[in-house]
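I have placed the structure first, in the form of structure tokens, so that the comments after it can refer back to it.
Note that one protein chain is taken out, while the other chains of the complex remain in position.
In order of appearance the chains are A, B and C, and numbering begins at 1 in each one.
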Amino acid sequence: MQQVRLTLPMIPNMELTASKTACAMGEQIGLSPDKIDEVQMAVVEACINAFEHSGAADREVRILFQVLGSTDEPNGLEIIIQDGGGGFSPDKIRPRDTEEILNAPRKRGHGLRIIDGLMDEVEIRSDSEGTTVVMRKMR
Amino acid sequence: MQQVRLTLPMIPNMELTASKTACAMGEQIGLSPDKIDEVQMAVVEACINAFEHSGAADREVRILFQVLGSTDEPNGLEIIIQDGGGGFSPDKIRPRDTEEILNAPRKRGHGLRIIDGLMDEVEIRSDSEGTTVVMRKMR
Amino acid sequence: MTESLKLTVDDQRDGLSVIYTDGYINNQGGEEIARVAYELIEKGQKCLLLNLAGTKIVNSIGISILIEIIEKMLEIDGKLAFCRLTPTIEKTFHIMGLAQYAGIYSDEETAVTSMTS
Partner (left out) sequence: MTESLKLTVDDQRDGLSVIYTDGYINNQGGEEIARVAYELIEKGQKCLLLNLAGTKIVNSIGISILIEIIEKMLEIDGKLAFCRLTPTIEKTFHIMGLAQYAGIYSDEETAVTSMTS
């Protein structure tokens, strides 16, 4: 299977390097421009979550881009974003509605909703060893 | 130091993923658009050389993008492209002039000249364990 | 480091100001927009249009700052609207429910007509 690996330092704007790589991979397998945009934005969110919340000691995010289907007939892109931070309980993160967000003192808590909304499939595995976000976009 | 690592399979067009990553890094440190273009093209050449000539058993190219200077004041980009193939003797590769190329039966032998011409500094280390091309572009 | 958002403001219009963005709307980008928006509000402007034609990527921190600007506008009975979003940015704004509080228009002309009438 066709795999590209990217390791990024947790530095502001590095998420853009990840999103450009996602773009190149998406073009490679013939994803539509709109789907590529969606993947790029989801990758940005997953990266900044790792940058901001993981507290990983090595200050690195590892990303695996995997072409789904065969080389001749790729049918999607799987992106696995992994950090070695403290983890969290994805089940405890309750989606907030906009009303609630507007009234909350800090306007945050969007990242996971955006990822969910833009990708076809999302799985999050997280424990005290770190967090792994698996996301897929089909052609 | 700010480092991004990329591992690519030796598959046609994967060089474009490398060149997009180079583009993102170049933008990040404020390289001019023309210099970014030059870096992108040099990266493409180094990748296809590894794809075509290395004969590496793992069919992978490893690329390290390194910001030169400090994080606040980056002054250039170093890109190290490495394969685990059979290597070659860079000294024995004699630059050919165009006349010679036009008269040769196969019109090849451009890659290293392009890399040399587009980057500020280029070093090639190659032995039977593989080839490492180090190239730098200053701001 | 570059990659910073560039803003252009057109405040020479009747009844509204247009802010044009060029680049990535992240933390700093959102704050830059907020700074410019609050300046316009200070000057008495109650109608702001953000033209995002030059923006391909927005992150959730940037969006959260945009929500703060919307809130401020609601407080002063003003209007904030957006135009020229990519389909993905529009989708993201809908995921966040922003569309309930801020108008989203395909192009500037439609936005201006609707906002000033």
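The definition used in the following text is that a residue touches a chain if its C-beta (ideal position, glycine included) is under 8 Å from a C-beta of that chain, and two chains touch if they have at least 3 such contacts.
Predicted, not measured: the structure shown is a model, and the values here were computed from it.
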Selected residue (touches chain absent from view) among B:9, B:74 or B:111: B:111
Interface with the undisplayed chain - residues on chain B: 12-13, 15-16, 19, 34, 37-38, 40-41, 44-45, 48, 97-99, 101-102, 106-108, 110-111, 113-114, 117-118
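What we mean here is this: only the chains that are shown with their structure count from here on.
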Approximate Å spacing (C-alpha centroids) for the pair chain A, chain C: 25
Multi-partner residues of chain B (at least 2 other chains): 27-28
Residues of chain C engaged with two or more neighbouring chains: 1, 3
